[in-house]
Structure formats: C-alpha cells, structure tokens
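Have a look at the structure below before the remarks.
Only one protein chain is missing from this complex, and each of the others stays in its spot.
Let's turn to chain A:
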Amino acid sequence: MRDQDALMPRNRDIHPVPYDPAYKTSVPRSPKWALVSMESSASEEFGPAFGHNKFGPHDNNLILNYTRGEAPAVGERILMHGRVLDENNRPVRNTLVEIWQANAGGRYRHKKDGYLAPLDPNFGGCGRTMTDENGYYEFLTIRPGAYPWPNRGNDWRPMHIHVSVFGSGFGQRLITQMYFEGDPLINHCPIAATIKDRSQLDRLVAPLDFSKSRPLDFLAYKFDIVLRGRRQTMFENKLEGL
C-alpha cells in the first residue's frame, strides 16, 4: 500500500452527530449543510511525517515529563497502551500519538480551567510518542479525575484522556477520547452521547488489562485506535500529475 493510494471514504454513521442539543456548544458550531464528498487526492493521501529526533526522553511519561524527571505526579499510576491500526487491519507504523488530560483531581493545567480542584505542581497533562514497527504505543500517566463542566445543570465528564492520531495521510487525522471500563459517568455524559450507536461508544472504553500491569507499580488500560484505510485494487486510476 502506498501513500498515494486512495483513502476509503469515512463511514459517518459510526461518528458522533455534529449537532446535539444536549451538548450545548455543538448547537452554534455544527454546520447545517451537507458535507461535499469527493474521492481523496494527494492533498489527503500524503501527510506530515515527524521524526523521533524531536522527542525528549520523558515525552510519553506524564508522571515525570512536567518536571523533566525531578518529581512524580500525584495520582493512581496507569499505563495506557495499544496499537494504531488502519481499516485494512494493518499496523500504522511510526505515527504520532498525542494525549492530554486532567490531573488526578480533574483539573487541567490550562488558563481557562477554573475548577476548584488544585493543580498538581508536578503534573502538566500532555504526552506524545511515535508508534513502533507494530503500530504499538504506550504512555505512563496517572488516572485523570472526573470533572464538572458548564452545560446542563449538573454535567460531569467521565474520566477520560484526549487522544490525537495522524496516520500517513492528512485525511486520516483523528481526535478522540479514551474512557475507562466501569466508569458510571459514561452513561450520563452528553459528549459521550453524541455517538448515537452504543456499540461504537463502547469502542472508546478501555478495558483494565492485567497482562500489562506491573505488580506494585501500575495498572494498565488497553486502547486500540483504528484510522481510515486505503483502497487496494489492481485497477487503480493514476493520480494526474504525480
């Protein structure tokens, strides 16, 4: 499969609805008119590449990266790990995975977050890594706290980690959120509920994974991510101008 092979069209049915009155901010921010569809072109089939050389030693360790190894963050230590695959069921190698999250108390290190839970002086809340040759990635972090947010009268976000992934083409770009198995708040969250097919929402819920947990150190949660695939056919129209 080559970088200039056509991307499979997105199946919009598995994604959240753009407009959902229960998630109030989506009301003025959702386009009303239909998207214009076209077969992918070089603009979507190629994408940025990031080198390992730009990465620091603690970039995928959120327990240590804010203090650059000086002092650990407060909270329940967890390993978030998984693979990035594409719809062709192939590993997506050497691709960038970035995460960001609240601290153990549910507070983000962001000037717009005024939640009364305190900041942890040793926790920044973001990490990044590249997948390996098998599409595998991992982050050591702390389990983020649930937090309230201004939406309806008493809405709370379940524990979650925001995840951003690239793939090899810009048209594969994806941002999503990982939830935690067993969190009762998932069933009450209007953002989670923008995904109307419950079986699709369940794909964002990471199971507890004792196979990767380290005794006396951390628990593990597994989160696999699937990006758009590429069309494979022997009857390929050549891209004009390539």
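We take it that contacts are C-beta pairs under 8 Å (C-beta built on N, C-alpha and C of every residue); 3 or more make two chains touch, one makes a residue touch a chain; residues count from 1.
By definition in this document, contacts and distances are computed from a predicted model.
Visitor: Any idea which of "Nitrite reductase (NAD(P)H) small subunit", "Peptidoglycan-associated lipoprotein", "Biotin-dependent carboxyltransferase family protein" or "Protocatechuate 3,4-dioxygenase alpha chain" UniProt assigns to the chain that's been left out?
Guide: Hidden chain identified via UniProt as "Protocatechuate 3,4-dioxygenase alpha chain".
Visitor: Considering the complete complex, identify which of A:116, A:175 or A:216 is in touch with the unshown chain.
Guide: A:175
Visitor: Among A:93, A:162 or A:212, which one touches the chain that has been omitted from the display?
Guide: The single option touching the absent chain is A:162.
Visitor: In the whole complex, not just what's shown, which of A:39, A:132 or A:181 touches the removed chain?
Guide: Per the contact definition at the top, the residue touching the missing chain is A:39.
Visitor: Extract the touching residues of chain A with respect to the undisplayed chain.
Guide: Residues of chain A in contact with the hidden chain: 3, 6-7, 9-12, 14-18, 20, 23-33, 35-44, 46-50, 54-56, 59, 65-66, 85-89, 96, 98-100, 108-113, 124-126, 128, 162, 164, 170-171, 173-177, 191-192, 194-195, 200-201, 203-204, 224-229, 237-242.
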